[in-house]
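All protein chains but one are shown at their positions in the complex.
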Amino acid sequence: MSDTTAATERPASDGPAMEVRFRGGGFAPQSRRWVGVAVFVALVALVEWGTRAGWISPLTLPRPSDVFGTFVELWNSGLLFKHLGPSLSRLAVGAALGASAGVLLGVLIGLFSYVRAGLVPLVAAIFPIPKIALLPLFVIWFGIDEGSKYALIAFGTFTPTVVATYGAVDNVDRSLIRMGQSFGLSWLSIVRKIVLPGAMPGILSGLRISLAIAIILLVAAEMLGAEYGIGAYILQAGSLYDLERLFAGVVILSLLGVIVSAAIAQIERRVLGWRT
Amino acid sequence: MSDTTAATERPASDGPAMEVRFRGGGFAPQSRRWVGVAVFVALVALVEWGTRAGWISPLTLPRPSDVFGTFVELWNSGLLFKHLGPSLSRLAVGAALGASAGVLLGVLIGLFSYVRAGLVPLVAAIFPIPKIALLPLFVIWFGIDEGSKYALIAFGTFTPTVVATYGAVDNVDRSLIRMGQSFGLSWLSIVRKIVLPGAMPGILSGLRISLAIAIILLVAAEMLGAEYGIGAYILQAGSLYDLERLFAGVVILSLLGVIVSAAIAQIERRVLGWRT
Amino acid sequence: MDIRLEAIRHAYGDTEVLQDISLAIPAGRIVCLVGPSGCGKSTLLRFIGGLERPMEGRVLQIGAPPEGCLNPLTFVFQDFALLPWRTVQGNISLVLEDHGIRGKRARAIIDDVLARTRLSDFASALPKQLSGGMKQRVAIARALAVNPAVMLMDEPLSALDSQTRELLMDDLITLWTRQPFTSVYVTHNLAEAVRLGHRIVVLSRRPGRICEVVEIEKPLAERLYADPDLDEVQRHLWEMMRDEARAAEEELIDV
Amino acid sequence: MDIRLEAIRHAYGDTEVLQDISLAIPAGRIVCLVGPSGCGKSTLLRFIGGLERPMEGRVLQIGAPPEGCLNPLTFVFQDFALLPWRTVQGNISLVLEDHGIRGKRARAIIDDVLARTRLSDFASALPKQLSGGMKQRVAIARALAVNPAVMLMDEPLSALDSQTRELLMDDLITLWTRQPFTSVYVTHNLAEAVRLGHRIVVLSRRPGRICEVVEIEKPLAERLYADPDLDEVQRHLWEMMRDEARAAEEELIDV
Partner (left out) sequence: QNRKVVVGALRFTSHSGSFIAVERGYFADAGLDVELKFFQAAQPMAVAIASGDVDFGVTAISGGLISLAQKGAVKVIGGALSEEEGIDGQQILVSDAAYQSGITSPAMLDGKTYGVTQTGSSFHYVGSRVAEAEGIELTYKPLQKVGAVIGALKSGQIDAWNIVPHIAKPLAGSGAVHIIGAVQDYLPRYQTTTVFTSTENAAEERALTESFLAGFSRGVSDYNATMIDRAGGQEGVDEMVKLIHNYVYTDRPLDKAAPSIINGTMRINEGARLNVASVRDQLEWFQAEGLVDESITLDMLVDTSYVETFQA
């Protein structure tokens, strides 16, 4: 009833033979690094040309070479680090406070129904409050020294971290938790060994956003009685309508953002190597 | 060799019989609506009591009943709508501009490798730039009228929308696209009928964040020569250190945020009913 | 319309995936491709369907596709590949729209294929409301709607539980018996292969080559569930593949 | 240690899921639960394992668990339930840590169970590097590590391709033959049930009741791949279930 034949075959029907038409491919982004660099260079060159030729008025955009000059000057005079130091420490302290409080509360919300019911609406209500609107209050609450700067940045990073964290806890694979219970693991073991590591990817990607917000808030934070700091530098440049310095400051912040984002990517690669 | 028996069984071994220990449950958040309300009420009552009893200084927090009074006054005098009107139109126009440009560019980045390579680094560099730092420039670029307000809000919603959109396009199930190709669908059909609807959930959830940012930016936008508007109202209250009005304004923004978020949830329920 | 593969070879980067595959797929018959994990079955099917191009060798279609055939080489995927935002009929009309078939004509085709797959009652259901078996029947209805010359089926049943699998096999046999179609059917499951295949092509583990081609004469309609007549063939196939399958299974995946 | 179910009934909201289930699971034997989709097999298994409580009826354990048993009722899940961030040995030590077993003692247990599941070479691999079959073998090793009185297996093979399934069935038979364990084994797959079960319990479609209990005398070790001796039992089971399975399969899911 069954018949085993060799793998040689002859065509069974006649007619014109043609190759099948290819219709796949595409929809798969490929990386082309140099294009990004090229676009950057082209943009800068365009502005440089425009400002030199005069069809970009000096009121509209500064000359990129002048911005670069300002930057070099900042570096040489050591002022760069005088500004960068306080800003970085504000970022570090504020973001650390806000993010750790946010992760803590987010985990609690994720674990306890009552905490969730009580605090989620509150967090949702706090989220759309612009932090600069609260500056006058922050002065009263935390003073005009470092306190209010830390508080503002902490406050700004807190809410997105909470939201990202409890979302991450909610998304931990329930079947893993069920597995833990089925092996009689204690509640604490389940939280420590299953829930927290499982929520890690979500928490880290939330942190990416929170830190971007922290950098953005640096300017707002340094509105309040900061003598040194990138934000203060930018504000001062703005109030003096000194576009070269304004752009130099903005470029520094932008670099800072790119560096922080790269650092988190690095951490993710280390800590989340287990992801497929 | 096989033997079919009825479903009655006798225990096969002796010894003490005990029920198996229950060890499941938990880790499944339950909704308890009233807790959220209770927490709100308790907080407000606490502050009211504190400000009345005097252990919260009037410099620290306004009395909730006074804030409510301010709100009622705003309502009665019709000033509420005088402020709300321009703010809402700024939000609508600015967010519509920013979000539609963002979605467009995001889709292009998602579809074309060259656009992606050229623009993703640019968007990443623009993301951490604080919009308030650019206020002086916006005045020159877009004037002090509605133009610069629209532009600021549009600019703020643009970058997160781009990032969310191209992420959403990247996440469209490749097997659906392959299916489209296997049925010989045209490139345009695949984009229209598979890529865009598939990216919809991601785009909408990105929009949720973008709109929250738009509301936050309202205050910054109305720093620029706005007479009416919630942001202007808050700024004015802040500069007069009038906490009642400051809080009334903040509450309005917060409500606005909650409403917008609820509206998007509603749209999601309508448009994304196909999700499991 | 027949398909002929000529001396196909392919590699992804440094991994040789397929070597020297020559094969004919005669019209009106079901050819099953079996082989261990990762031996290149899906890749081969994508070559046949024109979704990918082999590095060497050619895939030829011989003779013209039948009258009224909208998409000669039509896939049925393991994961169904239904658009979750379209109803059952919307998913079918998707593949008609691009051929300008709308309205009444589309309606007629859709009704016909839904009736053939016993889905007429579910025309307006969304995929999320359907069980796995029903989803795959929708995918089969969609494939039938374009009146294909060859159906390329990549493990169409392996996402389903085993009872549903049995039911769908019955359905496929009924469909084929009523109107024989040509098909290349990729599967891991030897029981499935001996149940549905007129010809079973056994591939070695990666790099995949053709080990053996087995013909089964017994007509599809006469093959039983757990058919003792087929047990022998199935055991023969398994003897041939067991060690390769084990070796393929125990490879570490490097990510 | 035996398990006895007494008159179990359960409903989720308005959907009656299980009705009047009474059943004994004798020590040292594999009891297979088969039944159509959604008939409550997994629910029943969760009751037995204490992960959920039935609305009516009781699950009793009779006699003490054997010496050195850390977790009498131990699950093996369909989706493996391995922690992706722990290596193979980390996943096993997870279930020992809570019993205070660390260091050398843990090492010894882990080495033993990895050897029994032929995984010794993969102790430091991460789950993402393993094929499905190897993942499930890790899950089985983990279950063995706590020296269970009863293994509760919920479709342990149905996430695997059919060749891997065959290989794992061989592994399970080898494990059982070397040291018989008690098990409740839920499956959709009748071929699996007749291959592994000493006793097969057939449930009706939802609400699940016991339709029939079939005993198979032929020793596990003597049952063949595609065993003609078992074909008859399998066909008998399928005759009994086919219509119910079809009806269960064609229900719309309301979401």
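Here the chain labels run A, B, C and D in written order, and each chain numbers its own residues starting at 1.
We take it that contacts are C-beta pairs under 8 Å (C-beta built on N, C-alpha and C of every residue); 3 or more make two chains touch, one makes a residue touch a chain.
All values reported here derive from a predicted model rather than from experimental measurement.
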Contact set (omitted chain vs shown chains) is A, B
By the document's definition of touch, the residue of B:I56, B:A101, B:V139 or B:L204 touching the omitted chain is B:V139
The one of A:G24, A:G50, A:P121 or A:G143 in touch with the missing chain is A:G143
Answer key for B:V39, B:V172, B:A232 or B:L253 versus the chain not shown reads B:A232
On chain B, the omitted chain is touched by residues 59, 135-136, 139-141, 143-145, 223-227, 232, 235-236, 238-241
Note that chain A touches the absent chain at residues 58-59, 135-136, 139-140, 143-145, 223-227, 232, 235-236, 238-242
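Methods note: only the chains that are shown with their structure count from here on.
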Under the touch definition above, the chains in contact with both chain A and chain C are B, D
Quick note, more Cb pairs in contact for B-C or B-D? It is B-D
Between the Cα centroids of chain C and chain D the separation in whole angstrom comes to 31
Multi-partner residues in chain B (2 or more other chains touched) are 23-24, 178, 181-182, 184, 276
The positions of chain C in contact with two or more other chains are 49, 51, 73, 128, 255
Counting only contacts in the complex, chain B reaches chain D at residues 1-25, 276
Given the complex, residues on chain A that touch chain D span 175-176, 178-179, 181-186, 189, 193-194, 197-198, 200, 272-276
Listed in rising order, chain A residues that touch chain B in their complex are 23-24, 26-40, 43, 59-60, 110-111, 113-114, 116-122, 124-137, 140-141, 170, 174, 177-178, 181-182, 184, 187, 190, 195, 212, 215-220, 231, 234-235, 238-239, 241, 243, 246, 249-250, 253-254, 256-258, 260-261
